[in-house]
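Removed from the display is one protein chain of the complex; every other protein chain stays in position.
When the chains are written out, they are named A and B in that same order, and each has its own residue count from 1.
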Amino acid sequence: MKFRSLICAFALLCLAPLGWAQPGSQLKFCLGSQPRTLNPLLVADDASETVRYLTGGVLMRLNRKTQQLEPELATSWKVSAAGKSITFTLRENVRFSDGTPFSAEDVAYTMQRLMDPALHSPGGDAFRGGEGKLETQISGRNRITLTFPAAVVGLDKLFDQVAIVSAHSPLKEMAVLGPYYVAENKAGAYLLLKRNPNYWKHDASGRQLPYIDSVRLDIQQNRDIELLRLTRGEIELINALDAESYEKLRAKAPQMAVDAGIGLDSEQVWFNQVAAAPIEGYKKAWFASTRFRQAISRAVNRGDIARVVYRGHARPAVSWVSPANRVWFNEKLQPHPFDPQGALALLQQDGFQLQNGTLRDREGHAVEFSVITNAGNKGREKIAAMMQQDLQRVGIRLNVVTLDFPSLIERITRTFNYEACLLGLVNDDLDPNSQMNVWLSSADNHQWNPAQKTPATAWEAEIDKLMRQQASTADFKKRKQAVDRVQQIVWEQEPFIYLVNKEALAGVSPSLHNAAPVALRPQVYWNIDRLTLGTQVADKR
Amino acid sequence: MSALRRLGQHGLRIAVVLLAGGLLSSMLVRTAPGFGVDEQDLDSRLTAESHRALHGAQATEGGFLRFYVEWCGRALHGDLGTSIALNEPVRQLLAERMPETAKTLGAGLGLAWMLGLGLALLSSVPAMRGVGWAAWFVASALLCVPAAVLAILFVLAAAPGRLAVGLIVFPKVFEFTRNLLGHSADLPHVLAARARGVGECRVLFRHVLPVTAAQILALAGVSVCMGLAACIPVEVLCDLPGIGQLAWKAALGRDLPLLVMLTMLVTLATLAANGAAEALAGNLRGGEAR
Partner (left out) sequence: MKVRIAALVFLALLALGCVLAGWIAPQGYAEQFRSEPDAACSRAHLLGTDDLGRDRFARVLYGTRVSLLLAPAAALLATALAGLIGGAAGFFGGALEGCVMAVTDLVLAMPWFFLLITVRALLPLNVSPALSVSITFALLGCLGWAGAARVVCANARGLCRSDLALLARAQGASGLRLLWRHILPNLRPALSAQFWISIPVFILTEANLGMLGLGVAEPLPSWGSLLRELESCSTGITQPAILAPLVLVILTVSSFQIAVRKEEKHA
């Protein structure tokens, strides 16, 4: 008896260093706004996406570090040669957080709901290559084939964003397969996520993941307060830091500041080229001129913007694909140089003349226009102020107007009552097909001149052709050629004047272990089930 | 009977003002630019059909008058609508958050009046001129500090954010009461009292304050509105889940059902506070006449 007790005690002592999850370990960080929905099929905003990432179980997951797809709820998959169908072999003995068994029926149910045209889900629209219905074929309990109405480029990678919901659970979409489930939701204040007791994943030593017991997401709009809370130890991470906050953090607590390298996001400015826009005709003529846009591009000092606004944590941008996207970026292209003299030469070719420090067009109109941007974004306000000074050097008067976001959206999508707009592109997807609705001239997000009945210019017609071409083939080489050519055209014609690509900056507390911030979202907690806190020790195998 | 009639008149007045407030706010929100647009308009993953469906859903709401009439009809049955920004019933949101704002307002106004009136009273005593100058300078300084900065300072100092509301309202209370007390101190009856050797405290409480009571009470009513306005930046920055934080989110999100209800609440609070001030002032006048 004594011997057994000794053995037990010894065993406990041996097991202790493996670091059983400390009861009550809680990871805390902030969301910028209240999630608009907890239904994973309707996610359209950042905050909802965060909750979906932490609670949703997906068939495969894009490893944010290696950028390779890894099996999750699907142990294997095969995409048909035509890209129209995909067959999954599902993991067995998996249950939802409420105990409901997971099966192929749930996958079929999720995809049918997602593809329902009445739902208008951004996730569902990504699969919609053409008219028609999704067909599902279930063989056995754990094998399913999904056949789409039209070929979908990059089909497998899209499933990284599809959280499977239960077809049978009484909790409906609140029953989850991910590492956490939503335990508490105080609207506007915080969300509390607790570990999913039925989470299927275990580490190599057999311990159930996640290591951290709960996650508390506080709703905090003010970035300065969020930074303060990190330095005080009230939260453990900031997923996306702006450059100014990063520098403050680096000065105060350098071990917390992490630069994950160049990201996918960019800042750009474009001119309103909508024919029916309520702006003067002579200004429409300016904005429609390629030389005018090229001149503006050369007159703006991208290097200064990267250095002053982003404190060196940005690089002059080239085109719509970031250099961080190693597979798709066209390496032959370089950022446009800062060349005010070159800009003036281009403008002169278009009939503009510099008179007493003011640039005038052929008809004598002084070149003056406004640029709108969203108020409260300090980075963009500074960029606009810098552009103002740069353009002044070539005799152009730029008026900076900051508007609240809904007013700005109304102007650029409904009334088209604006001249130029400075906004950023937030890009989560590596595959250029995700930007189809930006580059097709008939699309609503073809920002400078949306919803065209026929392409207004030859180069837009060429982009239409190339984008459709790359969407209709699974041959990577052909796709790459087409996408490279689109980048080239955009670089030449500059419908968007790309300014900078920002670096992915994050703040991580020393008490958070196993964090390896990357450029792809979610930058810090992409491996949430492997993160540990304090003295917790994870299995590193 | 006449008391009942007066009560009825007040009730009617409150109801009319409330309804007018709701109508006016729904008009302001509904006609302002940016209403009915969504950040999803910029989501390039959505197809053209989805965008059109989004626009269509927003367009079916109709004009502000129709919305308001329908909303009033539902409100009579206890349905205050659902918040667009937070996707929760408005009634539930308000029930959760009103106590928080009530605490913030109570603490803030308590501090503001304690400091404001107290220091104003001290300033009017000739022997305490130094205190008066110091208080005046601090009040002037606080007036010039942005509310957001004050709130941030409280967060930095890990002090209760509620008290920031007090420091925002205090300078206004102090400035008004100091001026009123200072002017009243020069009135003939006060000078006469001093000439007869009446002590300063007695002069202050028996001769100065009663004359200014009506205006001070009116200021008290107005200070409730000042406090509510101050709650917005303080609750947003100090993470206090009250109505101020809700109002800010609602304004940015053009959340019509929530904004109409919040406006009516603020109007009700303003009417109640000002009405109580008037009633007290009326009682004081009645007491004096006797």
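In this text, a contact is a pair of C-beta atoms (placed from the backbone, for glycine too) under 8 Å apart; a residue touches a chain by one contact, two chains touch by 3 or more.
Since the structure is predicted, the reported quantities are computational estimates derived from the model, not experimental observations.
Chemist: Please pick, from A:His168, A:Lys382 or A:Lys465, the residue that touches the omitted chain in the full complex.
Modeler: That would be A:Lys382, which touches the missing chain.
Chemist: For the chain not shown, which residue from B:Leu65, B:Val149, B:Cys201 or B:Ala279 touches it across the whole complex?
Modeler: Checking each option in B:Leu65, B:Val149, B:Cys201 or B:Ala279, the one touching the absent chain turns out to be B:Val149.
Chemist: Sort through B:Trp71, B:Trp113 or B:Phe176 and give me the one touching the missing partner chain.
Modeler: Within the whole complex, the residue contacting the unshown chain is B:Phe176.
Chemist: If the hidden chain were put back, which of A:Glu105, A:Glu135, A:Asp203 or A:Asp224 would touch it?
Modeler: Residue touching the absent chain, from the options given: A:Asp224.
Chemist: Write the list of subunit A residues that the hidden chain touches.
Modeler: 224-225, 227-228, 231, 244, 248-249, 252, 304, 307-308, 368-370, 372, 375-376, 381-382, 384-386, 388-389, 399-404, 407, 417-419
Chemist: With the missing chain put back, which residues of subunit B would touch it? List them for me.
Modeler: 13, 16-17, 20-21, 24-25, 28-29, 31-34, 136-137, 140-141, 143-149, 152, 155-156, 171-172, 175-176, 178-180, 182-183, 211, 214-215, 217-219, 221-222, 225-226, 247, 251, 259, 262-263, 266-267, 270-271, 274, 281
Rule of thumb we're sticking to: only the chains that are shown with their structure count from here on.
Chemist: Distance between subunit A and subunit B based on Cα centroids, please, to the nearest Å.
Modeler: The mean C-alpha positions of subunit A and subunit B differ by 40 Å.
Chemist: In their shared complex, at which residues does subunit B touch subunit A?
Modeler: 33-35, 37-51, 53-54, 83, 85-88, 93, 96-97, 152, 155-156, 236-237, 239, 241, 245-246, 249, 252-254
Chemist: Sort out for me which residues of subunit A touch subunit B in the complex.
Modeler: It comes out as residues 33-34, 36-37, 44-45, 117, 120, 122-123, 125-126, 128, 186-189, 218, 220-222, 224-225, 228, 404-411, 413-414, 434-438, 442-445, 451.
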